[in-house]
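In what follows, a structure is listed as structure tokens, so that the remarks can point back to it.
Removed: one protein chain of the complex. Kept in place: all other protein chains.
In order of appearance the chains are A and B, and numbering begins at 1 in each one.
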Amino acid sequence: MADNKGFFDKKDQFEADDRPVPAAHALVVDLDGYEGPLDILLALARDQKVDLLKISILQLAEQYLAFIEQARKLRLEIAADYLVMAAWLAYLKSRLLLPPEEEAEGPSGQELAERLAFQLKKLEAMRGAAEKLINGTITGRDRFLRGQPEGVTVIRHSKYDCSLRELLKAYAAHQDRKGIRNPLRLMREAVYSVEAALERLENMLGKLPDWADLRAYLPEDLNSPFEIRSAEASTLLASLQMVKEGQLELRQSSSFGPIQVRSRSRKDDE
Amino acid sequence: MTANPDHVRMAEALLFAAKEPLDEASIAARLPEDADIPEILILLEKNYQHKGINLVKLSGKWAFMTAPDLSWLLQDERDQERKLSRAGLETLAIIAYHQPVTRTEIEEIRGVGLSRGVMDILFDAGWIRPRGRRRTPGRPVTYGTTEEFLIHFGLDDVRDLPGYDEMKESGLLNTEPAGLFDDIPGMGDRELDPEEEED
Partner (left out) sequence: MTANPDHVRMAEALLFAAKEPLDEASIAARLPEDADIPEILILLEKNYQHKGINLVKLSGKWAFMTAPDLSWLLQDERDQERKLSRAGLETLAIIAYHQPVTRTEIEEIRGVGLSRGVMDILFDAGWIRPRGRRRTPGRPVTYGTTEEFLIHFGLDDVRDLPGYDEMKESGLLNTEPAGLFDDIPGMGDRELDPEEEED
């Protein structure tokens, strides 16, 4: 994601939108320009040119799904965050289109749509705030302290000057030097990628009985809680992608209950 | 009552000589005991109101600064500015407006994981700091902004952030999870409690 675009390059101005915002209808698909799925949704929502709380979420969901579909056709690499949002929007779309079930559990499609609109509103507010902040009166850019101070300072209780940052850094530097921990290597090894999870799921699918706990698809050689968590997260994301591709079905009977999967083809055989 | 002109001169000298914005206690400690500090500051603020330099309050502390309309004149004095990415700036805004806020909450608002280095850059700039911990499982660290942040962005208080009151009013600053993915099976079982331990 575009992380190191310096917005201070021009020194005197900040433009929140100096990268082109691709309009959905223009079929410009470039995920690199975006900072996550909400960023895309916000850009698409702006095309509707109404207050965020009044946009058509259904239309937005369709645009997003079309956008991701386009990216997939172009075989762009799509980060898991975007796929999770796609899965959720597909779900939301179905909830919005289907007649509300009597005594349906959980919030209605409309409520979910409102949550999304509010979430976008929050992000938009922060975008605007960031822009105002950087366009505000910045010390050392817009107004200046005395160029040749003579040394009067705030009277502190301690005559030693030390910030929390210095203290934390000193502790961390010391821990680093001790070298007992090496999270760098440890964590790299512990991360189980979505790609690896996908490969494993695809290979194993059909080798397990009908509905099987998703955990059964985790690799066997996991040791630390880090590795297990990472594998669980990646396997879930991989399964969501496969659901979307129509290879897999997912179910969960209760909140926080076990997530079960089965092969789609198996069901067709029945 | 009027401030003693000698005291006004002293405060003026101190504030001019200062290396950093001074709080009222630090001024009072250097002036005669009977000096009426608030009165002196009001008077000085007024005296300098229309000059090329003004007396301003930043993070609750006082400093003389050049008038903002003259910034064009002072191009040469500009500090080398830190390059801040869009992600960095947005994260800083979220921390400023939502503080105290956890890393997970920041990610939730932006809808995307924080990429490497963003927090580090803000921490190194001296603009954010750990503030405390949430009273939720895992006791995640919460973050807030520093005095340097307020001084840099020319603010007296966090509540002076642009649009702060309106945003707070309309609930835009709630750190409660959006609950976007809560209701689909298997997604987003994250639990967050806005309750917290604070300083």
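Methods note: contacts are C-beta pairs under 8 Å (C-beta built on N, C-alpha and C of every residue); 3 or more make two chains touch, one makes a residue touch a chain.
Keep in mind it's a predicted model, so treat the numbers as computed, not measured.
Chemist: Any idea which of A:53, A:97, A:172 or A:204 touches the chain not displayed?
Modeler: Considering all chains, including the one not shown, the answer is A:172.
Chemist: Touching the absent chain in the whole complex: find that residue among A:53, A:74, A:98 or A:164.
Modeler: The single option touching the absent chain is A:164.
Chemist: At which residues does chain A meet the chain that is not included here?
Modeler: The list for chain A reads 144-148, 150-153, 156-164, 166-175, 178, 181, 183-184, 187, 191, 225-226, 229-230, 233.
Chemist: Mind pulling the chain B residues that touch the left-out chain?
Modeler: Against the left-out chain, chain B lists 8-14, 16-17, 30, 50-53, 64, 66-67, 70, 73-74, 76-77, 103-104, 107, 113-121, 123, 129-133, 138-141, 197-199.
We adopt the following convention: only the chains that are shown with their structure count from here on.
Chemist: Would you kindly tell me how far, in whole Å, the mean C-alpha position of chain B lies from that of chain A?
Modeler: Taking the average C-alpha coordinate of chain A and of chain B, the gap between them is 27 Å.
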